[in-house]
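The structure appears right after this line, and notes come after that.
One protein chain omitted, others in place.
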Amino acid sequence: MNKKVLTIGDVMMRLSTQGNERFLQANSYNVVFGGAEANVAVSLAQWDIDAYHMTVFPDHDLGMTAIRYLRQVGVKTDHIFFGPGRLGLYFLENGAMQRPSKIIYDRFDSAFANFEGKGLDWIKMLEGVDCFHWTGITPALSQNAADMLLEALKAAKNLGVLVSGDINYRRNLWQYGKGPLDIMPELIRYTDVIVAGLTDFENCMDIIEPDYEDACRQAMKDFPQLKYITTTERNSISASHNQLQGWLWNGKEILKSKNYDMPHIVDRIGGGDAYMAGLIYGMLHFPDQTALEFATSASVLKHSIVGDANLVTKEEVLDLMKGENVGRLLR
Amino acid sequence: MNKKVLTIGDVMMRLSTQGNERFLQANSYNVVFGGAEANVAVSLAQWDIDAYHMTVFPDHDLGMTAIRYLRQVGVKTDHIFFGPGRLGLYFLENGAMQRPSKIIYDRFDSAFANFEGKGLDWIKMLEGVDCFHWTGITPALSQNAADMLLEALKAAKNLGVLVSGDINYRRNLWQYGKGPLDIMPELIRYTDVIVAGLTDFENCMDIIEPDYEDACRQAMKDFPQLKYITTTERNSISASHNQLQGWLWNGKEILKSKNYDMPHIVDRIGGGDAYMAGLIYGMLHFPDQTALEFATSASVLKHSIVGDANLVTKEEVLDLMKGENVGRLLR
Amino acid sequence: MNKKVLTIGDVMMRLSTQGNERFLQANSYNVVFGGAEANVAVSLAQWDIDAYHMTVFPDHDLGMTAIRYLRQVGVKTDHIFFGPGRLGLYFLENGAMQRPSKIIYDRFDSAFANFEGKGLDWIKMLEGVDCFHWTGITPALSQNAADMLLEALKAAKNLGVLVSGDINYRRNLWQYGKGPLDIMPELIRYTDVIVAGLTDFENCMDIIEPDYEDACRQAMKDFPQLKYITTTERNSISASHNQLQGWLWNGKEILKSKNYDMPHIVDRIGGGDAYMAGLIYGMLHFPDQTALEFATSASVLKHSIVGDANLVTKEEVLDLMKGENVGRLLR
Amino acid sequence: MNKKVLTIGDVMMRLSTQGNERFLQANSYNVVFGGAEANVAVSLAQWDIDAYHMTVFPDHDLGMTAIRYLRQVGVKTDHIFFGPGRLGLYFLENGAMQRPSKIIYDRFDSAFANFEGKGLDWIKMLEGVDCFHWTGITPALSQNAADMLLEALKAAKNLGVLVSGDINYRRNLWQYGKGPLDIMPELIRYTDVIVAGLTDFENCMDIIEPDYEDACRQAMKDFPQLKYITTTERNSISASHNQLQGWLWNGKEILKSKNYDMPHIVDRIGGGDAYMAGLIYGMLHFPDQTALEFATSASVLKHSIVGDANLVTKEEVLDLMKGENVGRLLR
Amino acid sequence: MNKKVLTIGDVMMRLSTQGNERFLQANSYNVVFGGAEANVAVSLAQWDIDAYHMTVFPDHDLGMTAIRYLRQVGVKTDHIFFGPGRLGLYFLENGAMQRPSKIIYDRFDSAFANFEGKGLDWIKMLEGVDCFHWTGITPALSQNAADMLLEALKAAKNLGVLVSGDINYRRNLWQYGKGPLDIMPELIRYTDVIVAGLTDFENCMDIIEPDYEDACRQAMKDFPQLKYITTTERNSISASHNQLQGWLWNGKEILKSKNYDMPHIVDRIGGGDAYMAGLIYGMLHFPDQTALEFATSASVLKHSIVGDANLVTKEEVLDLMKGENVGRLLR
Partner (left out) sequence: MNKKVLTIGDVMMRLSTQGNERFLQANSYNVVFGGAEANVAVSLAQWDIDAYHMTVFPDHDLGMTAIRYLRQVGVKTDHIFFGPGRLGLYFLENGAMQRPSKIIYDRFDSAFANFEGKGLDWIKMLEGVDCFHWTGITPALSQNAADMLLEALKAAKNLGVLVSGDINYRRNLWQYGKGPLDIMPELIRYTDVIVAGLTDFENCMDIIEPDYEDACRQAMKDFPQLKYITTTERNSISASHNQLQGWLWNGKEILKSKNYDMPHIVDRIGGGDAYMAGLIYGMLHFPDQTALEFATSASVLKHSIVGDANLVTKEEVLDLMKGENVGRLLR
């Protein structure tokens, strides 16, 4: 029987310029949909996972289109609601060579951020769920969203669901009067696995350590329920060329994946979400080191895919892990 | 010496589906910029008019792109400011046959609506201006915008500038606590020429008359400074086929333009703005009936142009008025 | 509670030239998916119907893409199977003016045609179904397909499900050794409502009558279980301009819908399927004349939509029936 | 055995804006190739004619691309030469509704205009040719071109080849010091069939007659070798809607074809060349009235085809003549 | 006088996704035509070779378009026939980075595979031919195709034509009841030059040798008429980055070309065919090592060209061999 995962979070329309065009040159935008948590759900839906995403859309054609997109790529849309507010947007200019990529967010006042989620039957939504995944973007959007997430986390805890959280600190969010240290620590206490880098530790967990392993040790002292801490080490040689390695703190040591060279990047957006999806899949099916390799391999493949979501099969991820069919022509 | 016109109003990015696609089918959007008042400025800038547009943009690449668009099509951007807030957007699905066109607005919280315009030097901005043009969209956006507009209108009155206003009642706006009858009558009192249909009369001027001529008479009683009232009579046989005639009440009678058949419409958005631009141009250069014919001819040509703005030359408008070169192949 | 409809039939990838290009000019093809029966399911899925489509796809990326398309537009894909064979294709060149549209079919040896459907649990698939819809294309593809359809029809009869069948005689099919008169009469005996024109009567029911009403009378004599016979009267003035009227024989008389003029056709493919979907919806919800008007209105709107499927809402169909919002700009 | 036709004339790259865009809106141009005479050759090559085109291209990739285009659409390129000079260009903005289409020519200094064609073996090139076709554009380009054409015409006369000429007066050409009356009359004396309208008669044959039939009579007096004079009567209701009728003076009377209504024009460029090709084909295979109907039917179909050239089959032309399959869906 | 080459084989329409899109993301496909043998003919037609291709197409617009494509790129189409069956297709998803490229073939039941080629006048078709080229795909398609090829090979042998064969073993073909070892050895006996890798040796020549040189030696023992055996050594670092070297066994030793680094691949399909075309050209004009360098240089350039065929000039191939103008800007 397939494992079942529930993700929660806002979904935005992504409007990206054509090819290597700058914003100033754009006469049209390509449209896909994405969001840090939905990207995880989409990834998982390509594999043998029943992936549900909980979110809220405005009740007009753009909201419907977002739902249809999720349905198309295999996400279960049973837990999607309609409510007042906008569909969040983000504009993307893909970088090239030494020129960085740029994102302009236009996501405030979204239907998800406005949603008064109190009273939702989280017990029912979490029934049978093997993993519940959230990110630090949700509590950064609005008090409503932070409250709803806390309620969901409590329910998950009660049900014994594995909880993963991507800390994902974004300075430009958190504009509703609370700061991350007001909110995040409580949420993290209900979480088993976190994605966190040094700036996440500092801003959301008040852990200031220059060394990653030290930071992990401290985090496990402060948040003793944590089982795993993970991050990706990305070396940005240029917008077209990155290197990537996954790190996984298992409470005792930092496991490291194979280090991948990525010299012809197609689209790096969602690379971290692909990693997280891979790790969730891995934790539900594999031992630690294999899970980590699966996660990193999935993330590498994401960089070859246009759009936020990692539209690759499990077989493709496994092949890359094993070094099979790399860059071949499959007939 | 060229005449000088100043328009004021918000400018949105327009995201329209390709060809006849529905929102639900869109994988990319075409991008242009538009706004009821800026469209008037763009039209006028194609002719021998120095057209200035006053507006406010967010200080990022999308705002810059909007400015560059206006500059490209010939509008003077000296009176464009930057301020906090979004770039307003609207999504357009072009209808066809019996299927209507659809617009989804996403314009709240724009930099223009947020702009605290108090203390601007309107006297300087209006110096040498032959016509100042506003629409009922501006005061419907925010108290700030309504206040700024009133200040501008008072300055225009003091300087003896001809003022035109397109009443343009939109039920979905007016969400800041005031209604049109709270705000519009005072603004109209500073205006010489208005575009108004029966619903505009009712909602913004409290004039409920089933007959257009009677409504005009009543309007001139209630707003005795008005010199002209104008409207376009549009017969929508289908989204692809309309008929159009301009009406101009000159205080005594309704002049009517030639009635045009438009059976192969390319893009009807901005047809009214093109009419208003034509009428402003006409009033600054021609007798009443000629002005009206110029306005209607300009509006008809707009329906053959992709985008909000009427990118046609004065010669093309005059040719159509005279029935010359209609639909020919000019080598 | 939503009504439930099950359709059965092959689904093809449609490869159409861009805009008005001829096949000889095509450097790329647009891709959608369609099939006479799936088009009905897609239409119904836009309204308040749980629409299931039964078909068979090859187990590779093209088959998966077809499934994802159906899922995106709202069709339930629970009854889709994988099997050996191709994904059927058809190439479309859109006509214009006096130049006809052209279709080149490339559908032989499809996974659906090859499918040995014996032993499927039709009782389960038809559980709760309010209407089961088939067309004459399915039995024309292969003996397998004809046998499977007969089995399904018998099950539907047993369960008392309303059955509709679009006779849809295609001379170029029927290449597996049987002719329509060998197969169709038995299938029609399990059917309550048929779409049939004079050539369908002649080729599939052996009824040769020059007058449509006489043909209906005769059909009801030969197939006394029939409740309704319907057809669309299409007047093809040009590829860009058709006129359309729906006819519905109710056992006593021919009801006729409003006759629609369609002078700016976008895409006529699937117009008949949109009609049939409208009629099924109408029969499940409205009296006869209203059902007929709903069907014709739906079909008219289809002609404004790119692709095989009628992506319009129920409200849009009803608006056109009432003459509301026709060709307007909805903000 | 197929008939053989030789045409002569310059071929230009056509750069047209996308869809309904104006020049001022173009971010890309579509590329095809065309020229009044080559368009005739391309039309004929679609039917059972061996169509040769004589022209001259610059010896670089753009010239090669033009040759490849001609080869692709079936024209024999044995008589194409390379020489110094440019590839002529023209820019096209397609009109819509009342807005006219516009062409900007950029064709001076072309390799064809520069070509010193003296000493070519016209006898060999004209061997077995059933019809030689030229237009008034060639002698308008340069003295070289006029001289070469005269040489070719003399050879054609000697060989008894049927000669057709499209007078095609263009005021903007004729810039090399000679006027049409200096050059055209001599060329016309070697010609059997001419396409000419009233302005052609006046400017190239010095015949000023307001009535077409009178003009034909006078032309036959002045140029007694003429066998046929033909023209198309085009009624330009708009850029999207024309009406078309072919007229053929056979020495005694004006035959008139069926008058066609064309309300959804795709591309009118080359409509006259398609007519001429149809007439040449008709004269080589049919009686006069049939030839005229074939020519007009071919020209009507051209208006539905993107590009300069009439990519339709003989069967399609005949079908339209007979009113068969008009605007149908052919499967 | 130009050398003359005849190739034989099926030609497919290639439908490839846009840019880096996956099949699951494709809304349109780019269209070109290709086939292992036709690709060789197209390459040779860019140089000073009269390149003929023998194949069979269905007699409809898609077949005609394929012929027009070949004609456009310079292939002589005198030996192309029409017959019953499909136009073969293949769908291509271009890989990127570590993600492999994918091809889905849809080529069964093609007009070429169905063609009963017995009785063709091969003597006439091979008259004056300097090289006849076939591949192992043809005999893998059908008994008809294998028989026709054998007949052609016998005629070539009789006429003393140089014969080259690309063994090109494809496991997914060979579905008509025969295996490669039933058919290929006899065909190879009529062949002078073969392209073969280790799997080809094993599957088609029953030679199992881990070392390439040993395999060549054995092949020359088993097939003593062979003059050359060649292969390309491709190192697939990723889908975007390959390295390529040509190897040529001349009966005594393996000559090796320069080894090329190719880190920004545009389109690798047809790289082997470009190599073979280069080798044929080289064998007809150059000594062995030069021929090999020409072949490898041609193949490298192919990787920068979109589509199956190597649209480069002889000068470009020679320049790369000499290291001239590599990656420059030529004005």
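Letters A, B, C, D and E name the chains as they come in the text, with residue numbers starting at 1 for each one.
Everything that follows uses one rule, which is that a residue touches a chain if its C-beta (ideal position, glycine included) is under 8 Å from a C-beta of that chain, and two chains touch if they have at least 3 such contacts.
Fair warning: this is a prediction, and the values are worked out from it, not measured in the lab.
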Missing chain: touched chains present in the view: A, B, D, E
Candidates D:23, D:176 or D:223 - the one touching the absent chain: D:23
Absent-chain interface as seen on subunit A, which is shown: 19-22, 24-25, 95-103, 105, 170, 172, 236-242, 263-264, 268-269
Residues of subunit E in contact with the chain not shown: 19, 73, 260, 262-267, 300-301, 303-307, 311-312, 316, 320, 325-331
Contact footprint on subunit B, counting only the chain that is left out: 68-69, 71-74
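In this section, only the chains that are shown with their structure count from here on.
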Contact-richer chain pair [A-C vs C-E]: C-E
Centre-most chain, if every chain is reduced to its averaged C-alpha atoms: C
Where subunit C and subunit D are represented by their mean Cα positions, the distance between them in whole Å: 45
Centre-of-Cα separation between subunit D and subunit A, whole angstrom: 62
Multi-partner residues of subunit C (each touching 2 or more other chains): 19, 22, 24, 68, 73, 102, 263-264
